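Of the protein chains in this complex, all but one are displayed in their positions.
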Amino acid sequence: MTTGEVLKTLLTIAWLLPLAGFAIEIFAGYWQKNRFSMAAAKMSVICIGMSFIFSLLALIQWGLATDWTALAATEHHGDHAAAVHHEEAGNHAKAHEPHGKEEHANTDHHEKTAHHDKDEHEEKHAVVPSTFSGRFYTLADFGKLKLSLDYYIDSLTLIMFTMVTLIATCIHIFAMGYMSDELTNDYVDHQAHKSDGSHVHRPGRYYQFFAFLSLFCFSMLGLVLAGNIFQVFVFWELVGICSYLLIGFYTERKTANVAANKAFIMNRVGDFGFLIGLMVIWTWFGTFSFTTSELNGHDIPGIFEMVRGNDGAISLTEDGNSMIFRDGEGHALKNEDGSNRTIPYTLLVVAGLGVFGGCIGKSAQFPLQTWLPDAMEGPTPVSALVHSATMVAAGVYLTGRFYPVFTPEVLLTIAYIGCITLFVAATIAVVATDIKRVLAYSTISQLGYMMLAIGISGWVAGLFHLITHAFFKSLMFLCSGSVIHGCHHEQEMPKMGGLLKKMPVTALTMLVGVIAISGLAIPFTIFGMKFAFSGYHSKDAIVATGLAYMRLNPSHIFLFFVPLVTAGITAFYMFRLWFYTFLGRPRDQEMHDHVHESPRIMTVPLLVLALFAAGCAIGGESGFLYKMLIHSEPAGVAEGVEAFAPAMLTLPSHHHIHAVHSEAGIYALIAAVTGMIIAYILYATPLVDPGEIKRQFSGLHHFLVEKWHFDTLYDAMFVKPMHIVASWCSAIDKKLFDSILHGFCAVAVKIARFDRQFDEKIVDGLVETLGDVTFSVGRSLKVLQTGKLRQYIMFIAASVVVLFILAFVLFPSI
Amino acid sequence: MNFESLLNKLIEDTLQLSLPLFSAELVLCGTIVLMLLVRLFNADKFLPAYIVSIIGVGISFAIACCDYSKLSTPGFATGEIFTGLLIFDQFTAFFRIFLLLFLTLVICLTELSGIPDREDGPDFYTLLIGSTIGMLLMISANHLLILFIGIEMTSVPSYVLVGFMKGRKKSSEGSLKYVVYGAGTAGVMLYGISLLVGLLGTANFSEMGANLHQILASQSVEGVALAISNPVVGTLLLGIMMVLVGIAFKLSLFPFHFWCPDAFEGASAEVAGYLSVASKGAAFALLVRFCLSIVGDYSSVDQFSNIYLAIGIGLGVIAVVSATYGNLTAYTQNNIKRLFAYSTIAHAGYMLMAVAALMVIMSADSGADINKAELASRCIQGLLYYLTVYMFMNLGAFAIVAFIRNQIFSEDLEDYKGIGKAFPVLGICMGICIFSLVGLPPFGGFFGKFAIFASLYEASTIHWSMFVVLCLAGLNTVFSLYYYVRILKTMFLEERPEGAPDFQSEPNLWNSGYVVIISAPALLLGIFPGRLSSTVQDIASVLFN
Partner (left out) sequence: MEGISLNSFLFVGAILFVSGIVCMATKRNLIGILMGVELVLNGANVNLVAFSRYSSIGIDAKFIALFVIVLAAAEAAVALAIALSFYNNHQTIDVDQADELQG
């Protein structure tokens, strides 16, 4: 077997195992005997654990097959798209250039190619493809369009697989403990009330929870493995469904139902954009595949090659209004008549914005961010897995994956959306008091960071942050879950305090997460590797990219300062959470007395995740994770782009970013330390009373507590009008049509009355039998207006007349 | 040629060419006669009516399949039969298989759900098969007379089917409204036919387009656009519109939909399922044939393209209004049959969009750089795909309603609480049908919608209004989500109220098996759309050769 086949097999097994788990578990619910045992949970833990092992094997296999070239190169050479290989298409991969050459990165294409050739001769590096793609099978042919199940495996796919399965395994194990009170036939839901005010009693749904979790893992892994954008869309919807099911898991609670609907509907709004993007791609590209695929021995270029060719640049026509499609070797694609195949530039922008629209919904970016905090109605393990670590990151993942199709204008939009999101969410997090909601807003804010990074061409920085964030955010969510479990489902921080002594493991692992997200650690060196908690490295990379971007495009000053300031805010609210919860004196003594540390089945996952949250980014830019990611970077990102028409944007190259890295690092650290110190003063010492500050700025506080009034605004803008339109339309039959019909009936009555006069005068007038006939006709006229059937008939005639008149008015000339 | 040779030729033509191709319908007629004879001789104790009918329909189905495979043999001439009254081609053959398969499924359903009882069996199946024969005429119509006869033959037995539940007030009321409304629209349509026949001088579909062009050309003055106030043009347009009214009644499109909710609520769920799919499929076949016939030779419509554009936009507007009206009105319904009635109105709207796109594409300038035949066949392809999926998902939904009715004696949504847990197979299949109706991937309904929306998008390059239609259609799929999911929510997430009457029986293996078989295609056609889509592509392309 070739490397590609081995990888495909391993990842396919890792992908399908959770599905098998789901199938077994969901039916296990009907085997009464197993319904209230741990069997379902163990089953799903085994499945996802095996998935993790297979993913890890795949990662190692990939590394061995590529001789760990990804790690050998100290700087990515930025042109490996040419190394994207179709399995059967042969291999002419290029060796990876050593760091030194790239330091003098040159945007001149020809010169760079020369470098390549020279290197290949000199170094005789192993010639191994590092990206594998291919087709499972074809689903359908629609004319020239093919729908198929493809796979696309590069280092990003592998890292995502390993990350998702690892975190999912930890969370599954945690959930075995957390959800254990569902293991009963008479579960009492204290937060759901019947109409008479009593609590809802229902059978536990332990197996169902794990079945949904397994289905979610399957969908998420399918999304990551997908080799074409349509397949991504299918799994995209599947994770949406899983999210809906899991948010609404406590379906007896009205809030949970509302939150599930809200999440689903807001995601559909984003998906509408996604569909528009798909349509443009379908019509103009004629393919959904990411990369070159083979058909009857011919290579069909994929979307990425069509836009970016072989050198990562977008090639415009002379007038700049259209883009020329190219194939993987950089030659322009031809129409049948020999002219270049092109796409209007605006449509390319529409395609990019459309697909990004889907990402906005899924990753809870401004303006569709409001569903995510409400999604915290789901059980905490769900919040940890779905709504912080993986599913919401899928939007960022897709933005990264689809990067080659995004034009600089789209990237700028992405950057600003991310920028707005990260600031708005961070400010709300400052005033939130529900422990899970603080984390939810912090998630939105961090997702904003990732989007911002990708938008300002910090591709690696964004995805780097995605991975590190997944670890420390899932850690913190699980810690909060542990706290909630320990406090008997109390989520309000003002009732906690002083939990450090009662729950030491939880508190300390949480502290690791808090330090990581704040980017606070002081870098020091162990065994020659720079060591700092993961968040420091990734946030640093983003801020550095922002600084470089601002230097090159002075007008976009916000793209640096907003994330910088927000880094301080982040540190502030995260430490506020920690101080509030774990330090100080207990605020609710009675609850405090009953608090207990969680069982070992819940704390062990915490320790594992804490280890990764602290150390997964070890080494920073020269560490394993960063290098693995940069290996997948799309072509052309490393060199940057100079003043690209038509928006005249300059994207920073790696060289630019590197130059300002240490400077940016210092700024970020200052911001974070400031934030932490303020939090310490306010919440851990009696120096300043935070309540006083709240009173001073009560207007601002209220504004933030109300989440910038987004919900109110959407309610007024969409929900209310929708309700009005719906009620209007449902009543349309009764009110509007009936009144029209009655109008027609009135006319009919007039005619009939005339008819009656006619009858009376001419016919009955001659015969003196007026009495009973008049009576019956009169009665029939009186009830004329109530009968529906005749109104129906009247409406046939009226419709024909109205339609004909409309034709007259609208099309006077044929 | 003297009279005798003419007569001989006619007999030869009828016996050797036309009747063999008409044998599927003839077998159905024979089945009806046989069924009545069986009862006449009191043999129905040993040979129940459903067995006779299912054998007859099965034979007819086999013949239809043979005819279809015959079409692909080289040298087999397709075309007009019965001196041009009917037409036999791939399109006819496809719909014939579609309708006969559907009829078989419905007969199985009625037997499983116990409607009708043994006493009424022959009557019921006579009506069912009779109306299907009418539909088979509709799909092969090539003449305005057959158009009228087909619609009437379909409608008249359906009126009785709706009122078949004797002794139920709602049932007789529903059929009463249906018959009067149907008679009214039939009158309007006939009047339209009389106008068209008179002005065009022909009733044959293959000549109507050319004659229409000729008349319009004779009315037009050089350099002046044809005005609709010109009496000939206006009357022609009125005639076309009135014929479309008759078809719109069968499709239950917006201003002609009033019968639909009442008739569906009055009828039994089995009959409602039958009417919602079969008559809609046949009416769409007829609509496509009629529209193409008035277009005539599509490569030379330039001079009069506006008339087709106007029809296309008109259909588009009706489609959007139907979809919106159906979806929004379904929101507040409590009777589940009534809810599905509004849902069929909405789905007819979606499918009509394909025809609207077809007409707009047909109206394009021949100078424009598009391949009309390919684009147009894409529209038909989407329509056929949607109809096929719709057959399974809608029949599945109605079958489940029928089986649940047998358990709880109710068709109110409120009484559906907790049904999904008591009857998990029915519940899951309902879920499949409903997600397919919404059009979520990976269910079959998604591909149907996708194909139709895609052809709307193509049409929007010719006229912008189709883009508006597309957007509103997309918006409508969002609207529809709510009330569909509400059914599932009631079935699965709400507890069965205490004190609710017991179920009539345990879940029945036959019933479960039937709904699984019916709803599985709704899912499978979404996962493996390849085979069907290539088949319908071939069929659609035949219309434009």
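The letters A and B name the chains in turn, as written, and every chain counts its residues from 1.
As a working rule, a contact is a pair of C-beta atoms (placed from the backbone, for glycine too) under 8 Å apart; a residue touches a chain by one contact, two chains touch by 3 or more.
Just so you know, these numbers come straight off a predicted model, no measurement behind them.
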item: Which residue of B:Leu199, B:Val321, B:Ala373 or B:Val542 touches the chain not shown here; value: B:Leu199
item: Residue in contact with the excluded chain [from B:Gly56, B:Gly121, B:Gly174 or B:Pro255]; value: B:Gly174
item: Contact residue for the chain not shown (choose from B:Gly266, B:Gly418 or B:Gly431); value: B:Gly266
item: Selected residue (touches chain absent from view) among B:Ile59, B:Leu101 or B:Leu145; value: B:Leu145
item: Contacts of chain A with the absent chain, listed as residue ranges; value: 733-734, 748-749, 751-752, 755, 780, 783-784, 786-791, 793-794, 796-797
item: Residues from chain B at the interface with the omitted partner, ascending; value: 144-145, 148-149, 152, 156, 159-160, 163, 166-170, 172-177, 179-180, 183-184, 186-188, 190-191, 193-195, 197-203, 261-262, 265-266, 333, 338
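By our rule, only the chains that are shown with their structure count from here on.
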item: Residues of chain A that touch chain B when the two form their complex; value: 30, 138-143, 147, 202, 233-234, 237, 241, 251, 265, 268, 272, 275, 279, 282-283, 725-726, 729-730, 732-733, 788-789, 792-793, 795-797, 799-800, 802-804, 806-808, 810-814
item: In the complex, chain B residues that touch chain A; value: 176-177, 180-181, 184-185, 188, 216, 225-229, 233-234, 237-238, 241-242, 245, 255-256, 258-259, 304, 306-307, 310, 314, 324-325, 328-329, 331-332, 374, 378, 424, 440-442, 447, 451, 453-454, 457-458, 474, 478, 481, 493, 495, 527-530, 533-534, 537
